[in-house]
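Other chains dropped; remaining ones untouched in position.
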Amino acid sequence: MQQDKEESVIFMESQYTKRATVAALEDLLYHPIPVLDHGFIRVIDYMGDDSAVVQAARVSYGKGTKQVNQDKGLINYLMRHLHTTPFEMCEIKFHIKLPIFVARQWIRHRTASVNEYSARYSILSREFYLPDPDHLAVQSISNKQGRSIDKMPQAKANKILDTLKNDALNCYQHYIEMLNEDEQGNIIDETSVGLARELARMNLTINYYTEWYWKVNLHNLLHFLALRADAHAQYEIRVYAAAMLNIVKLWVPFVYEAFEEYRLYGAKLSRKGINVIKKLIKGEKVNQESSGMSKREWEELLQIIS
Amino acid sequence: MQQDKEESVIFMESQYTKRATVAALEDLLYHPIPVLDHGFIRVIDYMGDDSAVVQAARVSYGKGTKQVNQDKGLINYLMRHLHTTPFEMCEIKFHIKLPIFVARQWIRHRTASVNEYSARYSILSREFYLPDPDHLAVQSISNKQGRSIDKMPQAKANKILDTLKNDALNCYQHYIEMLNEDEQGNIIDETSVGLARELARMNLTINYYTEWYWKVNLHNLLHFLALRADAHAQYEIRVYAAAMLNIVKLWVPFVYEAFEEYRLYGAKLSRKGINVIKKLIKGEKVNQESSGMSKREWEELLQIIS
């Protein structure tokens, strides 16, 4: 994997282009941004900028958009009214290194192009994810749907980290032995044979790192980020989303601002939720029972308005 | 087109199945529901029901969903939290007859399967859409984005309808003459030749009717309906959406109810909108200027809360 990485790290020389170009993103091109203990995300290529969104919208809405005479206002309008197709006119390509269990969540977003490092053909590096002790959360008892905010007691945390590390190393050692090849692909015992790579890999734990190229348009990227930068997402994917939010902010600042305003920090109301708010504004009293909402819905509403 | 229609109208005989079956939808199967002056929509096939959504969610969330012990509550939860994949487990297939300009809007929804009647291979019938005089709306001056609520003066409306009708008939007459074939495909003048169908069709106006099979999963159908049953959608596509809403209600009543509650009659708030509401609930005064919102956004917010 080392060799391949070096190959792909080669920095391109600057050349002239007449394409839309974003200086702030050029500075970032090819530079890996560290995520988790061994992961990274780096921008390999991009297409379009804020004005590419505007350009597409103006073709669609033609003279009808002349009144929205500022690009920023138009972008806000598109975001607010779910006119999503102009956002598809921008594209970005990342090179990402991430644990397999994160990759498994990520790949569920189907509207992207992916080329993943294949352990069927190549040998995986001895790199696996170990959580920071601060992130070794206790299982939530109340809702069974994720981590509680409680952390592990120190001693128990250490024991868990030891276990994770030992099992990962032990499995890797056996992986290498079964392959009869070392990490660099050198045959270990010339008098013996190795198990097919596509089989040996099954002995690795799902915290091993994989790599891929992931290419996506801006609309689908924002959808991904709305779900994965959310507090309900697992921490280990959320940190990748956070890194990408910063990239989007540099790349398409007007779009990013609209995304924050209307999606990231916006909220959805149900019909019952709207009724509650109308009553509250009028100064009427309303509680969970009279709202007709479930306890959970009621709490979610209170979180929005208080 | 007549022959083909007859073919496809053949009612299937009832048979036994162990698949999920919805009695209310069975009654509707194959029956065309009239839409506009010559259009229709009819259900040809379907897969799944409310419990197929629940079943898929329970596999995904496993024991974590046991607390949501009622199917209806689970469906509400999925709809509220944008857990959309279980809704993909239901599928429906429609046969639809619609004007070409409506088909052009419709087809922009890419996540569906379509087989359209092809005027490249077959002769289109002499059927075109003429609006009801009540729907001959005046162009809106204020926003240039659609109809105003004003109707045409009666005399002008009649003149317009005459023009639309005459031009459509005139174009069709020439279509037939160029083809040298009548509507049933009989050659008109044996001593002459006809223009290729794929070319002759270019003389038809875009209010001519076309037909297609349209197959879509429930998630994508709801997304389509959220956009096309909306007041901002053009009337001529909205009536098809309205017909489909009734079908969804019969097919998956729990899903439909959740869709009404959380999407159709729900609303989105921006970050600024949330702040306005917080202030209003506290009894503070706030107006457009102090809200930081544009005039249009402010009006949209007032529509939600008043």
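Read from first to last, the chains carry the letters A and B; within each, the first residue is number 1.
Just so it is clear, contacts are C-beta pairs under 8 Å (C-beta built on N, C-alpha and C of every residue); 3 or more make two chains touch, one makes a residue touch a chain.
What you are looking at is a predicted structure, and each value in this text was computed from that prediction instead of being measured.
Whole-complex tally (this structure file, single sequence, 2 chains shown): 4 copies.
To be clear about the criterion, only the chains that are shown with their structure count from here on.
Taking each chain's centre as the mean of its C-alpha atoms, chain A lies 33 Å from chain B. By the touch criterion given at the top, residues 61, 63-64, 67, 73, 76-77, 80-82, 85, 108, 143-145, 227, 232, 260-262, 265-274, 277-278, 280-281, 283, 294, 296-297, 300, 304-306 of chain B touch chain A in their complex.
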